[in-house]
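Removed: one protein chain of the complex. Kept in place: all other protein chains.
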Amino acid sequence: MTVSISTDLGYEVQTKVATELQDLLADLIDLSLQGKQAHWNVVGPLFQSVHVQLDNIVDDARMWADDVAERKVTIDLAADGQPGDVAKHSRLEPLPQGYIADREAVALMERRVAGVASRARQAAERLGDLDIASQDLIIEIVRGLEKHQWMLRAQR
Amino acid sequence: MTVSISTDLGYEVQTKVATELQDLLADLIDLSLQGKQAHWNVVGPLFQSVHVQLDNIVDDARMWADDVAERKVTIDLAADGQPGDVAKHSRLEPLPQGYIADREAVALMERRVAGVASRARQAAERLGDLDIASQDLIIEIVRGLEKHQWMLRAQR
Amino acid sequence: MTVSISTDLGYEVQTKVATELQDLLADLIDLSLQGKQAHWNVVGPLFQSVHVQLDNIVDDARMWADDVAERKVTIDLAADGQPGDVAKHSRLEPLPQGYIADREAVALMERRVAGVASRARQAAERLGDLDIASQDLIIEIVRGLEKHQWMLRAQR
Amino acid sequence: MTVSISTDLGYEVQTKVATELQDLLADLIDLSLQGKQAHWNVVGPLFQSVHVQLDNIVDDARMWADDVAERKVTIDLAADGQPGDVAKHSRLEPLPQGYIADREAVALMERRVAGVASRARQAAERLGDLDIASQDLIIEIVRGLEKHQWMLRAQR
Amino acid sequence: MTVSISTDLGYEVQTKVATELQDLLADLIDLSLQGKQAHWNVVGPLFQSVHVQLDNIVDDARMWADDVAERKVTIDLAADGQPGDVAKHSRLEPLPQGYIADREAVALMERRVAGVASRARQAAERLGDLDIASQDLIIEIVRGLEKHQWMLRAQR
Amino acid sequence: MTVSISTDLGYEVQTKVATELQDLLADLIDLSLQGKQAHWNVVGPLFQSVHVQLDNIVDDARMWADDVAERKVTIDLAADGQPGDVAKHSRLEPLPQGYIADREAVALMERRVAGVASRARQAAERLGDLDIASQDLIIEIVRGLEKHQWMLRAQR
Amino acid sequence: MTVSISTDLGYEVQTKVATELQDLLADLIDLSLQGKQAHWNVVGPLFQSVHVQLDNIVDDARMWADDVAERKVTIDLAADGQPGDVAKHSRLEPLPQGYIADREAVALMERRVAGVASRARQAAERLGDLDIASQDLIIEIVRGLEKHQWMLRAQR
Amino acid sequence: MTVSISTDLGYEVQTKVATELQDLLADLIDLSLQGKQAHWNVVGPLFQSVHVQLDNIVDDARMWADDVAERKVTIDLAADGQPGDVAKHSRLEPLPQGYIADREAVALMERRVAGVASRARQAAERLGDLDIASQDLIIEIVRGLEKHQWMLRAQR
Amino acid sequence: MTVSISTDLGYEVQTKVATELQDLLADLIDLSLQGKQAHWNVVGPLFQSVHVQLDNIVDDARMWADDVAERKVTIDLAADGQPGDVAKHSRLEPLPQGYIADREAVALMERRVAGVASRARQAAERLGDLDIASQDLIIEIVRGLEKHQWMLRAQR
Amino acid sequence: MTVSISTDLGYEVQTKVATELQDLLADLIDLSLQGKQAHWNVVGPLFQSVHVQLDNIVDDARMWADDVAERKVTIDLAADGQPGDVAKHSRLEPLPQGYIADREAVALMERRVAGVASRARQAAERLGDLDIASQDLIIEIVRGLEKHQWMLRAQR
Amino acid sequence: MTVSISTDLGYEVQTKVATELQDLLADLIDLSLQGKQAHWNVVGPLFQSVHVQLDNIVDDARMWADDVAERKVTIDLAADGQPGDVAKHSRLEPLPQGYIADREAVALMERRVAGVASRARQAAERLGDLDIASQDLIIEIVRGLEKHQWMLRAQR
Partner (left out) sequence: MTVSISTDLGYEVQTKVATELQDLLADLIDLSLQGKQAHWNVVGPLFQSVHVQLDNIVDDARMWADDVAERKVTIDLAADGQPGDVAKHSRLEPLPQGYIADREAVALMERRVAGVASRARQAAERLGDLDIASQDLIIEIVRGLEKHQWMLRAQR
């Protein structure tokens, strides 16, 4: 009874899974920071509902980042989520500085949410043959991201 | 970064997934209306427990109908859940009008829950190659429906 | 001490009251299904607030449908709320299929809520001489429907 | 600005309203004590659901007794709810002593709930010309009692 | 299906109902402000219980004012509740400035609550032939005001 | 493994324990009815705090009556708590009819609570050699009753 | 040990502090009444979010009015918050009567909130040398008012 | 001040108390496992209420097992609750494998609950001279077990 | 019906019981103050868990002190819990001044908890012949103190 | 419409799925009993955090055992979870008797959690071709077990 | 980056701040013990409201004592709150032993609360030039103490 998960997955699989998780972690942290940025700086007649909606996205992005990072240490590789790590791994384009008009904020965030969702879906498909537990987590996140994407897209 | 989910899935896949979701949506709305029908009209010594159990089924059927409909708009096709849509798509036989004896109510609802569960399971299997996010939702619903089915069957 | 309510009201009154309740039941179920339809398919800049407001209407319509159906069985006549019953008794015009623009959704629902409120008010007045307990329930519903009507009308 | 309610209603009306309330108060306290009696002594395969249902009736009867008594002091006549007062004013036949079979308990309580509901309805009709505030309270109680009556009758 | 509530009630009825509601609104806002005034300035051995009781009256008065104002806009006439409106429509005599002895505070508030209750009861009776939905709301408020009046009067 | 509690205690003990519990049950129900009587009819400057305190006593008396009655059926003898049973077994003197001055209400209830506490303590001592489980329940009630007694006595 | 706060502050300081608090109290009560006025009468596509936002402002204005009035009696001078007092001390211009378009409501309330915030900030600065406890309360209110002002201004 | 509980009770007493607690611990764990077994496998028209009732028994058995085990380590002897320990110390006959009819499940569990209650009562009596703190815990458990026994017996 | 508890217990018993309670009260207050002292001043790698554990002990000690003091006034003798009373009656050795290392804090508090538990147990045994209600309270406290003692001892 | 799940899966599949579930059920019950064993008997400076962490594992193991057993009856085969069944099916080595040092407890539980996680993962992979609903449940459990394993491993 | 707060404040300032905090800590602990003393021993017609009010003061005094003590260790000097420390640093005169009449209790506590408030205000002023973080905490406490003082003074 000296089983360890690392052994179960094998070194090569473990490394591939970790790479998928690390990339998604950076995207999700960046999404949470950009979501707050837009939450603070949004202006326009729709301020109230956009301000609240963005905070809901931030809450989910933070929760998912936590789940992804803890999954990475669960398969026994440390997680990297400091500003430098986010800069290095995130695939999101930054938001413009300063105030953002409400409908522009919705459009900008829709593109970012869609981008993360699309990459997460591809990762989920690759993970199917590597680690079904990690895949299950990522599918959950895809469902959540695509739901946020719909609610942003619906405001066009 | 101009990705949209529709693009990711492609037009053909999107349509197939939407068909699965729309059929299940009609079944679930019908199940929720029939569940309420039986909840109101049940009579007999077991009234109390059957009355409550049916409401639990209704609560779940409503929640799942909401999830399925919102998943359909998430993949960018409008959902149809008005009385005419239910009549057109639902595959449930109506309950008899008027009062229903308690054990008969259990037997009638068991058949309906089993029917929806069986069709949902088949849909889930077909969705595996089309859209893992939609599949994940439907498996969740299968688990819940089959659990209700057990609790109805156990009363025979 | 062999009193029963049916006896108290008498056969004729009981039937008249039941007719009022059954018609309102069909309207309320239809309103709840149309409310969900619009909740899912609404699009436009006001998506967020309209999406939430429609769900509040659905919650109330469901609660009132339950109260009305249970009042009908309380005066000892079975309630009918299956899709076929709704089709037969409801007096609401269906919503258009597909996506609905936000302000159009508000206008369409305002007309439906106003229609149900108006018929419920007439029923309440007829019930005054038949059954003060049923009347009391319907007045409560009129107050709630008219409040929703105001909050929809205010968005014009 | 030296108005008092007593003055508003006038001495004669005040006395008539008080009589209606006092009689209903005795019935409701008796109903709550008999409900507890059956709650403790019920036996049979349906023990669990009948035991719980009876407690729900007791909770409502206690709440309504409190409302009726406080309405009586509100129109400035003391309320009487001690054992001797219940004995003197209540119109309920006592339950048999000792254990009570489950279905018998349901039948016995249905008769008592129906009796109180029927008398409350008559009181509510008489109160319409005397005091609309007291009438409103009694209609609320009629609705609740008749709902309990249905749920008991449905178990036949 | 172009029904509107205004049409249902008719212009003349609508205006009469609005007048009743506007007068009561002013009274209730004034009652809430005077209740706070006494809540702050009461002194004497009974300070603790009177301080709390007055806040309960304020909470109810605010809730009722909100209900009455929203009922007025529901029948499609704007509500007026600014200081100038209160001054113009309220029929309450102001409280004396400065500290108020505890039992004096109870007596002063009892007179004010009784006055509003008495006028609300008269309005409720007039509304019976005009708008049963508004009447239902006002009866509810009468019941609440008269209950507060009893609890103040009981301290004499 | 055909053990039953009745057998464990033996017929004679069972009967003695039941007598203790039945007497206390009647006292506690009477205390709860008298507590409500005083709660409704109390008048005077201390109305607010006495009104609330009496309701706390009623809540406890009801909870303890429930515990005692269920303990009696637990040792397999039906419990008797209808108005006639209370009249027959209770050892409390009735309260005077009509309004009761606040400090008089406190004094009258103190005597009743003290009387029940004293008899419960004697029962608890007799139960020590008969049934330690019933004794444990009664000691718990003695502690609660004596605490209420102190809080009433402290107002002298 | 015969210290009293009045003594600590001294008569002159006490009077100056009381004047600051009394002026702010009138402003805050007026703000709460105007906030409700706009909450009821707002119309337009943004009705839902403006209706809710205005109620949040009212809730805060009421809480702060309570804190300010209780701080005034804490330094031993009675607080004045009746309609006549508000009329005399408030520095807010009344809102126009009747319905108010949504974006106009936001603009009108922004000016009022900004006015109260600006005067509160000046009061807070004057209080620094008089009473640090009162100053601390007013700074807290300034922070809250300016936050509401931002959320109104952001909707321009 | 070098007191330890072990010293207070003395070695011999400590050992005797531990034996009583260890035997009861095994019984309670076995009761919780058998309760779950019946909770899962019960069938028949009473499924719903028996399924829930058995879970209530399991919840209590687990809580009591925790209390008893922690009391044993409190008197400084390790507690044994692994499957082998339960097999060795428990005095309960196993339930039959497979599905169990509802009324049979009630009868089987009544015998097991009665057996544990009876042995716990005997232990409580022996503990009176050894350790009043342990005795107090066991009496509490006897009261709870006998109450469950009543509610099972009442279904005969 | 002029019974009072004092009379029931008799002067001599009352005095003996009061002495037991007063001594325990002083110990418990001292324990709560020393628990806070250690809660603030503890240092070392185990700071987090010890800091929280000590606060749990303080919460219980305060609750028990309240129960004991109120039991003392319940048997009609005033309770003494001021600093001077604690100094006079407490039997706990003070903690050293200044910071306390984590494991030292655990050891010091274990000794104090054990001392109070041991004396409380002796008091509980003496109270058995004097006042079973007070004894029941003290046994409850013994169980709680000994549980804390175990959780401190387990950290050795 | 005479579908049953058994039919859908077919006899052979049903049996294979049941075997996977039954083995995991035994492991999870054993894990919950061993988790409690260690929760009670752990000693050492880290007692506080290990004691709490083990209870979290027990809570999850119980919840998962319930889900797995109910899934087994859902596919219509009775679940076996009595001590004898656990002994027969569980693949966990027992913990040593008596007290367990804190870090040893962590190490022992890590091995057991890892063992169950590893076998559950293999079962999940085999279930993919048999029953996607059962597979989905087991993947959920694998994720949870591996997370506990990380939090135990991290303490090395 | 080797900053420590001690360094920031400097040794001299740190000592002066600690002296202010230590003195206030002793006062607040004493106030909490005296508040409980009066809470237990108060008698008279106002017992109920004074008993509750004193407990509110105790709750606040305990919370503030905790904040002040933790602020003292935050600036890196151990806090002293044992009975001997309270005796040495507190500036409150003890309450008389034995029962205290309700209005006397209010007067005695008003003087103590006023004394602590006055000294806390002086400390807050001295802290302005030493440590704005400690000053902010003390101003918060002054506001709370002075509010309690008003509510006691208002009962004269």
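Brief remarks on what is shown
First chain written, first letter: the chains are A, B, C, D, E, F, G, H, I, J and K, and each begins at residue 1.
We take it that a contact is a pair of C-beta atoms (placed from the backbone, for glycine too) under 8 Å apart; a residue touches a chain by one contact, two chains touch by 3 or more.
Treat the numbers as computed from the prediction; the structure is a model and nothing was measured.
Residue A:Glu70 is the one among A:Asp8, A:Glu70 or A:Glu140 that touches the chain missing from this view.
From the options J:Gln22, J:Gln53, J:Thr74 or J:Gln149, the residue with contact to the chain not on display is J:Gln53.
The chain omitted from view is touched by exactly one of A:Val50, A:Leu95, A:Val113 or A:Ile132, namely A:Leu95. Among I:Val43, I:Ala78 or I:Ala107, the one in contact with the hidden chain is I:Val43. Think of the hidden chain as still there; on subunit G it touches residues 93, 111-112, 114-115, 117-118, 121, 124-125, 128, 136, 139-140, 142-143, 146-147, 149-150, 153-154. Counting the whole complex, the residues of subunit I in touch with the unshown chain are 42-49, 51.
The chain not displayed touches subunit A at residues 29-30, 33-34, 36-37, 40-41, 65-66, 69-70, 72-73, 78-84, 86-87, 90, 94-95, 97-99.
Convention: only the chains that are shown with their structure count from here on.
The chain pair from B-C, D-E or D-H that repeats the H-J interface, sharing more than half of its contact pairs by residue number, is B-C.
C-beta contact counts were set side by side for D-H and C-D; C-D has more. Centre-to-centre, using mean CA coordinates, subunit C is 42 Å away from subunit G. Subunit G and subunit H have CA centres that are 62 Å apart. Among the residues of subunit F, those in touch with two or more other chains are 46, 49, 70, 73, 136, 154.
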